[in-house]
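For this view, one protein chain was removed and the others were kept in their places.
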Amino acid sequence: MTIAPVDERNNRPPLRLVLAPLLGPVTWSIFFLAGYLLAEAACQVGLLQSTVAGLDLLVFVVLVLGLVAAAVSAAGALWAYRRWRTAGDQAPEEDNLTAFLALAAILLNVLFTLATLMTALGLIFLEPCSWT
Amino acid sequence: MRYLPLTHQSPLTRLRRGQLAILSLLLPLLAGCAGNASSILGPSGPAAARINTLWWLMFAVGTVVYLVVMGYLLVGLFRRRGNEFDAAQSDEGTGVVVWGGAVIPAIILVGIFGATVFTMRALDEPAAAGELIIEVEGRQWWWDVRYPGFGFRTANEIHIPVGRPVAVKLLSQDVIHSFWVPQLHGKLDMVPGKVTEFWLQADEPGSYLGECAEFCGVQHAKMQFWVIAQEEDDFLQWVAQQQQPAPQPAAELVQQGQQVFLDSACVDCHAVEGTNATGNLGPDLTHLASRRTLAAGTIPNNRGNLAGWIVDPQSIKPGAKMPPAELTGAQLQALLAYLETLE
Partner (left out) sequence: MTTAAQEPSGTAPPVPGHIPTDKAWDELSTAEKMEQVWADPPGVLGWFMALQNDRIGARIMATAFFFFILGGINALLMRVQLASPENTFLTAQRYNELFTMHGSTMMYLFAVPMMEGFAILLMPLILGNREMPFPRLGVFSWFTFLLGGLLFYSSFIAGAVPDTGWFAYVPLSGLEFSPDIALDYWLLALGVAEVAAIAAGVEIILAILRMRAPGMSLSRLPVYAWAMLVMAVSILFAFTPLIVSSLLLELDRRLGTQFFNPDAGGSPLLWQHLFWIFGHPEVYIQFIPAAGIISMVVPVFSRRSLAGYTWVVIALVSTGFLSFGLWVHHMFTVGLPQISMAFFAAASMIIGIPAGIQVIAWITTIFTGRPVFKTAFLFVIGFLVTFVLGGITGIMVGAVPFDWQVHDSYFVVAHFHYVLIGGVTFPVFAGIYYWTPKFTGRLLDERLGKLHFWLFFIGFNVAFFPMHISGLLGMVRRVYTYPADLGVGALNLTSTIGAFTIALGVAVFIYNFLYSRRRGEPAGNNPWNGDTLEWAVGSPAPNYGFAHLPIVRSRHPLWEQETIDEEDDVLGDTTNTERMLQALSEWPLRWRAALITGAIDGKPVEVFRVAGPSIWPAVAGIALVTIFGSEVFALHWLTIVGIVVFVAALIGWHWPDKIPFTEKERAFEEEFNIPVRPNGSVTIGRWGMALAILLLGIALASFLFAYFYIRLENPIWPPDNIPVPDLLLPAIATALLLLAGFVMGWAVNNVRNGNIPRLRLGLLLVFLLGAAALAVIVWEYTQLPFTWELNAYASLFYALGGYMMLLLVVALGMNLFVQVWAWRGHYTELDNAAVHNSAWFVYAVAVFWVITFGILYLAPRLT
């Protein structure tokens, strides 16, 4: 197998692709912290105490935030998937930085879409501010 | 040392047959030991029973997962390999990682999360719990128990009626404690500056051990209490008895004992309803003699132990806040006689 020299291969991938794997995790982190602090604020100080569409307003707000965050991660996964399709067959992944980053971006974004959905959807079934 | 008359029944009778099969298959040791008054696996109330169900569900799933993974490992370690097999060139296995490592675990975990959420929901405090509210304040290292609706105070022993939920408000003014009656419910912390609340319900009359579960200082280990579940009538009778002030001493020795008590430093910390002793730092002694243990579950309540506890509490519970009492033999006898009348 002929391997091209270092200097000519592995051209530096665009910054977007380098950051794409972190999109899902960072989005989840922001959603998680925002949702958690919102819940604490609502239950401690008494914000957001009404109902929307049969749901507690707090739950509703966190749910919307969660769905937006999940959509962002999912979009990141889709974007990365397109990059991966075009880059994937040029060389094996270890010699193909673009394909590696794109694959990592797909996986991380899918995982954190799931994480976001699971975090958000559990709330529908709970009494938000009850303790036990 | 068997110090308490316990009326528990074997938790095994409450296990379903399937659970029993797993139990007898895998953890005979565990089953054999489950007969104490503090086993999570021997629930005696609806909350603990729900959690017990969740545990057995997770135990079953977890056992299967563990056995499958270990089986995979064992076969992987010891299977025969052909001579022509060239491992170094192998790049197979990603599919197994995807399915076995990510997809299947994700499904199982979503399932367990669902079970968690539904159990949490099922453990919401029933509305009926508000009919009887008990306040428990964790102290270093004992429990101050108050029945605001009935207007009395006791310590280290909580009586509840069976078959109905009871709300428990938890407080602390010193350090963080945690209130735990394993056979009735999970634990809930007592945090200074905060009131936490949950509920207990016992299905059968009996004595259930309670423990402090958050490290709270030198005698954290000896900070226990008993929850005594009684039939409604017995409970009301107990309440009526606890509402009474202490009886006025009749016998001479008892009168002397009361005087010893009231003249001593005891009154700085202890209260006896119906006397001038109104201290609030230690347990209320109005009905001391009706309680089963001394020093927060440390020793059974009998004359000998009581004497030892009064004279030298630091050898029984080193670090306890109670100082030794300097008494002559006669004073001690009188004091004991008095305290024994506080039924």
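Letters are used for the chains, namely A and B, taken in the order the chains are written, and counting of residues starts over at 1 for each.
Basically, a contact is a pair of C-beta atoms (placed from the backbone, for glycine too) under 8 Å apart; a residue touches a chain by one contact, two chains touch by 3 or more.
Just so you know, these numbers come straight off a predicted model, no measurement behind them.
S.K.: Need a quick check: the contact residues on chain A for the chain that isn't drawn.
M.R.: So the residues of chain A touching the unseen chain are 2-7, 10-13, 18, 21, 25-26, 28-29, 32, 35-37, 39-41, 43-45, 58-59, 62, 93-97, 99-101, 103-104, 107-108, 111-112, 114-115, 118-119, 122-123, 126-132.
S.K.: Please give every residue of chain B in contact with the chain that is not shown.
M.R.: Those residues of chain B that touch the unshown chain are 1-4, 27, 29-30, 33-41, 48, 50-51, 54-55, 58-59, 62, 65-66, 69-70, 72-73, 75-77, 79, 81, 85, 87-94, 96-98, 100-102, 104-106, 109-110, 112-113, 115-117, 119-120, 123, 140, 170, 174-176, 178, 180, 182, 185-189, 191-194, 196-197, 209, 211-222, 318-319.
As a convention for this text, only the chains that are shown with their structure count from here on.
S.K.: Spell out the residues on chain A that touch chain B in their complex, using ranges where they run on.
M.R.: Those in contact with chain B are residues 111, 114, 118, 122, 125-127, 130-132.
S.K.: Give the list of chain B residues in touch with chain A in this complex.
M.R.: Residues of chain B touching chain A: 102, 106, 110, 113, 117-118, 120-121, 123-125, 188, 196-199.
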